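Shown here: the complex without one of its protein chains, the others still in place.
Let's turn to chain A:
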Amino acid sequence: MPSTYASSGNEELVDILEERRRSGDLSHALRTFSPQPYKEMTPCSASDLSKKTLESQYLKYIFKEIASESSLSMEEVKEDARLLLEEMSQNLQLGFIRLMGYTMTKVFKRLYTNIYVNMEGLNMLQQAIQENPVILMPTHRSYIDFLIVSYVLFTYDIPVPVIAAGLPLAGMKLVGEILRRSGAFFIRRSIGSDKLYWAVLSEYVKTIVRTGFAPLEFFVEGLRSRTLKSVPPKLGMMHMVLEPYFKGEVFDITLVPISISYDRVLEESLLAHELLGIPKPKETTTGLFKATKVLQEDYGCMHVNFGRPLSVRDLCQGKINRGQYNLTPRDLPQMPSTDVQACVNWLAHHIVRIQEEGSCISPWSLMACVLIQCPISTLIERGMTWSKLKDRTLWLKKLALQFGARLHWPEHMSDQDVLLSMVALHHSIAAYKGDRVFSAEEDVNRTAAVVLMLASYRNQSLHVFLRPALLATSIQLTKSTQRGRSLKLLAFFCFLKEILSNEFIFVPGKSSQDFEEACLSLKECGAVHVSSDEVTVTEAGLEVLSFLFALLQPFIQSYQVMLDFLAEHKTDISEKQLHFSGRSFAMKRILSGELQTYEALSSETQKNVLSALRALDGKMPPSCSTGLLMQSSSLGWHKSMYSISLQPYLPQPDPVYSLLSSW
């Protein structure tokens, strides 16, 4: 693979491992590091930061509140806060960055053939860091994400960030401390209603932003995506980092979405097993060493794409009335107003969408899209013929490019070699034997794991096809392509979006844009004709539409299974039990051949169905909280009807879709 290449968007990508392979690792670790910091940074040490936090007016208010609600004295509350802060705070030291740099060079060279970074993004970041406090917002697909950004920034002489990390990491012997000194600060997983914890954390984060101590890095998705799809953003941290702008404590904040894409993810099988209900191993140092086995494998390329720096000031223009803080002390603990909540939510989703668009899609992901549409039994028994796989993948490549995907398709190799190398890279999932490609195994549990892995790789490119696929599904389900039906189509499109809103990322309030975008994409690839009030499928479009329709089928089917399960299961059960029984329910259907997709077994899908139902439930009138009905024509709820299906057919020309739950 070349050390630099131009991406499909004609951006220069540089392989940062190239130089590491040519020159000494130690000299890299010991390189001169004198980055240009934020111009208004108030120089302070990590301990000053904690001190500032602890002495803030905001925490004073909080201590007082807590002391008056509990039997504790102000001093005791403050002491508690100090301990929390001790547990939380980072202790960024250059020496440890160098140590990490050294170790990571060793590890990366072993794991990856190339690590590509877009230089333009990096240059813009370097500029942006001097101007305003910067928030780095990478995707989170692997533990590797955790330090790669620091590694790249260190290499290019840009200030290294402090990073929000999960507390379990801090518990690792030695490693926890190394991470802390590499800039990690640790956050408990479930903060819940611990008021003091929230307050200390948010003041700590806000102090970092206000002082411009260092760029702040956090994963807006909150946790590693187990499915390699984007996860709906968590808003707590987002609120904390943005508030200093809303309150005028900084002139602007720069958000930098970063998309980290992997040809092959280190934890692939771990993730699949987690989805099947096998809990992830606790993060321990010994565990880490045991995992060194995975370091023997090849994981292909990694892409770190630094997105264009975004000005929060520009993004929030007209969305936030900053004057709302004029009449109370800004330090006073207060619930964010509705406009702030809406804006933060919107912004977080917006960022995740940009991360998606910035991610780099590997040929393997397209192959996974194709493979997973093949019946599982075929994949196990007869395999898919190579030529079919190759043809379909190349066809899909064209479609993906038409839809504006950023592909990493090595130019210097023949397509045949590219695809073969991909199968070789993913030998844990697929095998090439006698001109056929096999996947999955006889053992049903093993099969499930492999299918979920395959599904995850498909998910890497799903965002490219998602909107057209929703439209294709809507067209298929409503048969609504005739004149005057565009509105109905839109309504169904929105309905699907709403149901799947936990599954995929949709920017709130952008339904009609999403719809337009879908129409435009399909129109541009010649699959449909669009006029003011109708969408007509062209002859040539059938192939595209049926592919897109099939792409979403596993989701539609999985949701249907969960709904059926919930409809049958009327008694109250705990969420944990529900995952377990839901999974056996789905498994039975798979074994009986009623259900085609193993994805219904995924705990992630189950969770998403529940969340979707909860969200829908909240929107219903209380009187019909036991049954939901959705009428696609009006999207209104009807009390009288309780049956429902999401079947891929339509009984009537003006159909009624309803969605039932026993919830």
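Brief remarks on what is shown
Criterion: a residue touches a chain if its C-beta (ideal position, glycine included) is under 8 Å from a C-beta of that chain, and two chains touch if they have at least 3 such contacts; residues count from 1.
The criterion applied here is as follows: contacts and distances are computed from a predicted model.
Candidate names were "tRNA-intron lyase", "BHLH domain-containing protein", "Alkylglycerone-phosphate synthase" or "High-affinity nitrate transporter", and the UniProt protein name of the unshown chain is "Alkylglycerone-phosphate synthase". Of the options A:K64, A:K280, A:R322 or A:K479, the residue whose C-beta touches the omitted chain is A:R322.
The hidden chain makes contact, of the residues A:R82, A:R330, A:R353 or A:R436, with A:R330. Within the whole complex, the absent chain has one touching residue among A:G24, A:G95, A:G248 or A:P281, and that is A:G248.
Seen across the whole complex, the unshown chain contacts chain A at 40, 42, 248-249, 251-252, 321-323, 325-326, 329-330.
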